[in-house]
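Got a structure for you, written out below as structure tokens; questions coming shortly.
Only one protein chain is missing from this complex, and each of the others stays in its spot.
By written order: A, B, C, D and E. Residues from 1 in each chain.
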């Protein structure tokens, strides 16, 4: 049976900056990755688009969707879904919650990626995290849509926020993404409206790569940091 | 080349209660495990022995050493070393530090096990942890005994203290020790002077096993919890 | 005047596992204990019931209610109320909040027991805690239902979650429940749908008992741990 | 251009106890300070008024408004707005959120003052903080009311809660308010319904003043403590 | 048998500012309180004395000793011991450690009072705390001076540092000292060399008293705050 993974992104570009390496890496290894974008980031993360004359909310959303689809293509995403819940503020609803529960149960992901628990710079990110974890818990409930196969206990990894220390985010997993860096960079470059972040996130990848090399005895150039919510359950302690 | 592991135990019974499962498990898989006991726990953890008439410090130490050697045998320990630094308080010296550095460099362990960082019930445990980590860092220094092969970056796992919450110890790794539980129990029973702890640590193993099962989709009965000091460096996120 | 206590439980079994000893102990000493079950745990904590053929939501709720009433009987609960707010997710409403405020003011509890502040395994538990504390604060407001006697400042104790370290719950109160253990065990056995937890929570009681003995000079076999939200106000420091 | 500041107060007296010194000080230096009172604290913080015979909710609100306006006058507040959202519980709405966003954009404050992130004694205070920060973030979004000038990055300072340690509030900024103490005391005395707090908050000011003196080489008698949410961005490190 | 208590003070005035109320209160109730002053605070906390012409280290120590003895008299201290270990820095030795262990075993205190774990303003305070806890643990060891009755598990309360939030000290016990306030004030006034602190610590007592009143339903004017190191072991939860 094919393995799957689930990425829950508050805005339509977050999965690229923060988890593009993990997505490309697992896709390359045959994991079918589903990305759920709760909003397009149309109000809060599209400054450059709004500077164009005559811009409308619908056009921003359409452009952002296009960019996200292009990036997903570069990364080998199997399925990308747009919930269009609005941003700044993100409006999570019980209906959307059930929809996400259905995704969990449809794909039974091996792992889940989402935002940090705190972010004083962004109100939508922690809302998305809470939403993602809430849906995961409901998907485990035998009494929710009785008869469906309930979800197991996939690990949840929180990807890196823009200003990690201020978000009290502390990486306890460093993923080597060297072999897929070119794909991540190509996906980053699909985010035409946020070109000012391209180099910023390239440097993030280099720093996490250097740290990963220093915390292991391997040669690693590019990395992504994650914070694991639940304990790792392991069969041995060999790194 | 044979893999190795290093366990640093403040008193001569700590490695049994806290890491006996990990030791037996890795020994069974061909890992040569070295255990360093910094003291015999002769003053602070031998109450039952001291209740015997005519007991002397030397006899307590000899009995404790015997118990530890017996337990090590049950667990398949490759090498057990006694530094005899005294307990309550544990006296760490620069000479002992260098001796431990030599052990790191002699075996180049794949991983290291030691105590929690804090313990309001025990002054020696955090001293042992600091000592273990200090030696690890010196073993990485090119200028220490120039010409020797320096240590890489083996992960350090902190094993479970007696009262975990009070020590601010939080397990982020749960190890399945079900297959070697009988060995751990046998080793525990070598600790004749601390029989009151046998059932206590059997329950600890059952609770960590239940938690491990609940944090995974596996059937696990007995477990050990560890807190990882450094980030895991990984090639993928599949559990 | 009779003393009272208030226990606020997200699901209808939580008060048993987590506070059964405290309830039985205080009941035995003449304290009238009111238990408020915000939901039956019908969706999320009734896996065994849902495995029965032809099960419906109403039947699960009825069975769970019966189990909870039976357990309450074993513990000597004075009053058990079911708010039936639904679980997974728990839907707290302003109407339910006012109802709980009324309970606070009707009984003026000497202390309050509820869930931990965090729980990554359970979305309803922290919601219940927030709800319980919120109602307590409103009950203290002179402008809420003017003329009623306002609530004083009863201490709030947070009972033990399923995986304490992962919930950042740290017990600073250990209650000796040895004398009522048989009652707690009998109440636990009323939870027929969750038999897999009987031994788990028996071991929890034994571990907390051992810790309580070690943190005092008393003989204690069974215990319950609590985290006090507010400072203890005391007249002396003698334990 | 005139500098401005924004103070967001859950109840109509909070800005006096907690930020009266900062308001008076900046007003004296030509900063136009806007105070937004989300509620009058009519239910939860008006015990003395409710003890008067025949008191009604409307009369309490009117009295509280009067007191707040008087205090604002003493402090030199430029603009005070009452959102009348109710208290215990405070009902924040999306409409109120947009109204506050408009204030941010109308005045472009140099800094923002609001409550601590946690407060186990008060449910409204953290709600107000979250609301204030949320509005600040939306005011920064280019897609919110396109065409308006977006907000920059004004620092947010959290003022002192009633029981600081219990709120996990830690002051990292101490403001010398000695020169405006008389004004703050006069404003405090406008709060006729809460006379029991006058001396309490005078002592708070003296303690923070003593601490400020001790953390600098200046002579300071009265102070206010703040916790800065975001890093200070500075051009030098000279105190 | 008479109850006892042990107070371990880094400098010879700390026990007065920080624990004078607890000492007087328990002395009044028949508890024999032993105070151990590790140093006189002769270098670091005697600024006023050093401003006198011709002052010498010996004279400062003599004056400080006198002040401490006078204060101890006001508080009803049963025994005050001066270890004269020097201050700034405090030099703790193994000999002094054994001497303190002997005190623990000689009096078997019902509780222990000492400093906070951290203090960025004072290097000696955390050293004293560690020393006090270390001695307590050794006093529990059966192998230390075999044959002596070992210490039980007296609770340790950390008294209030000068700047509580900066020391990450959080009071979880508030002691009503109203009935002995006059004695504490009289003892404070024995500290002639630190007159600038008299009012400061009077305000501390008033603030902690107000908080104690607010966290209970009692009338309390003066209080002292403590942080409990170990869990309270209790027989019931009634406040």
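By definition in this document, a contact is a pair of C-beta atoms (placed from the backbone, for glycine too) under 8 Å apart; a residue touches a chain by one contact, two chains touch by 3 or more.
Not measured: the values here are computed from a predicted model.
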Which visible chains touch the chain that is not shown? A, B, D, E
Which listed residue (D:15, D:88, D:200 or D:226) would be found touching the missing chain in the intact complex? D:226
Considering the whole complex rather than only what is displayed, give the residues of chain E touching the chain that is not shown. 42-44, 46-47, 50-51, 55, 57, 60, 87-89, 120-123, 166
Chain A residues touching the omitted chain (full complex): 121, 162-166, 168-171, 199-200, 203-204, 206-207, 210-211, 214
In the full complex, which bits of chain B touch the chain not displayed? Write them out. 94, 97, 133-134, 137-138, 140-144, 146, 150, 229-231
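Simple rule for what comes next: only the chains that are shown with their structure count from here on.
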Touching chain C and also chain E, the following chains: B, D
Point out which chain occupies the most central position, where each centre is the mean of Cα atoms. C
Are the two sides of the chain B and chain E contact the same residues or different ones, given that same means over half of the numbers occur on both copies? different
Chain A and chain D: spacing of chain centres that average the CA atoms, whole Å: 37
Hunt down the residues of chain D that sit against at least two other chains at once, touch-wise. 121, 166
Name the shape of the chain contact graph, picking from line, ring, star, complete and other. other
Which chains touch, pair by pair? A-B, A-C, A-D, B-C, B-E, C-D, C-E, D-E
